[in-house]
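A protein chain is absent from this complex, but the other protein chains hold their places.
Chain lettering (A and B) follows the sequence in which the chains are written, and residue indices restart at 1 in each chain.
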């Protein structure tokens, strides 16, 4: 498997893209730390009076529906429209869609009103948006929501359908991550079960994906969001593996794992990603 | 000392109760991580439009008054009433009661309006609610608020009185924790002074208690909130001891201790609790 774009992590550390996050207060600190550790720059701002100015200075925008409230949806719409008008990538995380109507409706409204570049969620959330309502269990995907043999085909279809309707790349995360733009599909087999024992790993991937999307275009050719989303998922999953390896070696638990995840993203290299990424289906049409 | 219910941690890890937290933004991430590390599931949501739907899907509700604002009190009342109507346990943490009138009044209103299952606070907070106003020093209990020989009797009386009036189990935490339902009283001598050198250990105990309260009933017999609250306090205190043992061994300070606390709760077993719990007075009437 050869990634079409080379040295994305190295470029991220050189360019330090500024990622504007309108996000929840539970994991905001972790997201900021994850971006900084990776080499990017975070800015959190949600006051409607300033989000347009803030996103104008940023390279990418993250809209995360965790701890959503009414006022924040307006800020997301303002920032999203400005980002769209300036051609900046938008990553939407429909946290809790399918679980609470307020979130599901907000997610749908944002998807309809904004040209999202990437939509990332767990299986429950993506299925809820693709198929209509679907019961979920909190914001952490339950076992029944895993993308596994039994429901893989249904998941791929739902995600690809949402991709076609929304024109966004869909990243459906779980034990295995599924990335699709409706035409191409790639499964990323990196990661570790411990990533579900700490909060915010999904939010971190949102932000990391946005940072990769925010890298400058080269020779007039903008990066392919599908490829960048796959790369982000591979980096993130690999960091989970590296974090666990060190944690286990030192007899640590969930606390040590969380610390080592930040360690990993601050030290992981493009070479390690090329060697450690476990991708399936490549970047070609799954139909072909 | 034999706990009437067996293997509560094992059951928690199997059932993964979903705990809806309406809480402060200072420790929300820590609370989510503590629940996940222990084996439970967190969901944070405070928008009045969705809290009733969210709590309906949860097994327990936590109302924590840290960084309280006017709108959040309404969300707490909505969620609390729905939880009550569905028979779901409610844990109230009156953060800062006694220190600021707004918090004291909010705490009183919530206690009067909702059938709280457990009320957990430090001595200042509980005394303020039990006896009327009482000066406190921030949200972390000061030395003068410790439950010690000098004021033990007054603390027990105040807590038992609040328990009878509110019909809730009262958990008054400090160097020694005091758990009472107005009839039975138990002191939990687990814990470590370092737990006061990091923020959120009280909030973590709120959530862990709610998770235990949210476990399913067995053979039609619902769990006893008093016993569950004692178990949660013992688990939490023991995790503090385990965390400090490892931290000291590795010459760490407050940062390492905080990490090891999450490690501990992710690895602690029921057997360790049975062996390490240091309880006084057992589950019998203190009068008897």
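In the analysis below, a residue touches a chain if its C-beta (ideal position, glycine included) is under 8 Å from a C-beta of that chain, and two chains touch if they have at least 3 such contacts.
Treat the numbers as computed from the prediction; the structure is a model and nothing was measured.
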Practice task
Write down which of A:37, A:194 or A:210 is the residue touching the left-out chain.
Solution key: A:37
Handout entry: Missing-partner contacts on chain A, residue numbers
Key = 16, 18, 25, 28-29, 32-33, 36-37, 41-47, 49-50, 53-54, 57-58, 258-267
Completion exercise
Even though one chain is not shown, chain B touches it at residues 24-27, 29-30, 66-70, 96, 99-103, 135, 137-140, 142, 196-200, 252-256, 258-259
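The rule we apply is simple: only the chains that are shown with their structure count from here on.
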Practice task
Return the distance between the CA-based centres of chain A and chain B, expressed in whole Å.
Solution key: 34
